[in-house]
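Every protein chain but one is kept in place in this view of the complex.
Going in written order, the chains are labelled A, B and C, and every chain counts its residues from 1.
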């Protein structure tokens, strides 16, 4: 069942990716999350759900669920690790490049996995902000 | 230096050919031949000279010289062998098929070698007849 | 424990095959087009292999041409016959479920001005014979249908297709890609009315880098590559003699005791299928059951999980399989075969193919049936998709 790879460097995983795939961090659902967001869809073959617990604008816990490949699971792990303890503002500044380099790099073909985790985080933060706007005024940048 | 063979069966020599190539019979020049004929030419890569000693219309000795491949040398050997002891009429009836089958077959690509030996024999016989016609009347079939 | 269940992709070279090849690397390394004895020895070996392979498919030795693999055999057969028969017509029929090595060639022919029709398949992967009948017209020059589907194991009705083609008013050449069926399902080019057929050594415990094209005598065909002289006019370049010898040995091994080998694979197949269906919920079999399925192929989707993750977890446990998931392709499209049989993409992404060889054992299958349910269970635990979602 041929998966149409054609360039070698496009598919080789780093040791970090394999390690996080084997023992993913922060997987699962959260009791009483502040916010939960889902991105991607099963038809396209990858989907991620991320839950954040935010206290005083600080992310105190992050968990994710993944329907996706090894890169997907590894990026879910690393993103949730990276944002824990950060303020929402700081978390929002997290870039795809940072995510990828925290994994020792991602095969080019798998960059969309990093993008997906990034989008899921952004969506969760956005939802959190929207919720809060409804309450009190919050800085938007 | 590629010789453009393309079909295997075209080039495989039989054991008989190899044997006669290794130890050719009747090679050399003859003292006082009745007739000597040459066919082929060096430019085309094969050439044969055949000498016959004929007594009372009977071939009592036959020798050949060859500039040519293994098949050439082997067919020279077999033709001279086959005609020795035959009458000129009998020798003239010798066919390419007989020559080839006396060698256990020749590769298709080498049939021209059989043809060359055959032609040299025919030419020698023809010359012998011509000589004799000049003298006395001889049956021609 | 190491369990290799990706024999449809490539196989381990058998020890006997290596032993057969070794002398042709060292003492018998001659070039078969040369008349000296080293060359003749090599040419003899090539001829002997033609005989061995021919016998296994009921062909004549001279009808076997060695290539660098099934990819090249498919390309040569399909484009070669198409180009040589261009004047008679430009219409070719194949199927939606062919291997890329056929589909890419057909796409090239479309760019070259040929018209290609792709037969549909039913939910088990069988081609539609009525559709074939209807598509045939006076411009049809070639039909190419795979024997066994490499992904889902469907055995196509090759004999029936051969019969339909034989009964046409004009000659339509019939090519069969048998890379996935050779040494697994019986083949008879006469009974099946096949004109050209592709096989590959590395799928039957032979070496990579060598395949064969069966080409019926007097089939009009053009070369597709050009170059150095060879024993085979259609395949220029120095013959890969050691690999050809290895191919012959691999065929001998597979066909000595063919029935027994096939029965062994079939038993393992059925054991694996029964185990999966017993131990894991929410699974979907792809391809038919029973005699119309390759004895060497098992393919299930495990819903709510993604194939590459399953594949890598199995790999971490020493088990090699293939996946229909396309998470990793550029296009993010799942397998064209699963799509053609109507599998929904979300289900296709969780497809895992297990392909057997005569060297696999019952213990290996038991090990897989121990590991696999755990892997699926763990991945479902971290999946955002809940059972019943599709």
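Odds and ends about this structure:
Here is the rule we use: a residue touches a chain if its C-beta (ideal position, glycine included) is under 8 Å from a C-beta of that chain, and two chains touch if they have at least 3 such contacts.
Computed from a predicted structure; not experimentally measured.
The chain not shown here is touched by just one of C:88, C:171, C:208 or C:271, and that residue is C:208. Contact with the chain not shown here comes from a single listed residue; of C:229, C:285 or C:369, that residue is C:229. In the full complex, chain B touches the omitted chain through residues 1-5, 11, 18, 21-22, 24, 27-28, 38, 41-49, 65-70, 72-73, 109-110, 112.
Where chain C meets the omitted chain, the residues involved are 4, 6, 9-13, 15, 17-18, 22, 25-26, 29-31, 34-38, 68-72, 74-75, 79, 99-102, 104-105, 107-108, 200, 202, 207-210, 224-229, 236-243, 308, 311-312, 314-315, 320-322, 328.
Note that in this section only the chains that are shown with their structure count from here on.
Remark: chain B and chain C have CA centroids separated by 55 Å (rounded to whole angstrom). Inter-chain spacing, taken between the CA centroids of chain A and chain C, is 40 Å. One simple way to say how far apart two chains are is to compare their mean CA positions; for chain A and chain B this gives 89 Å.
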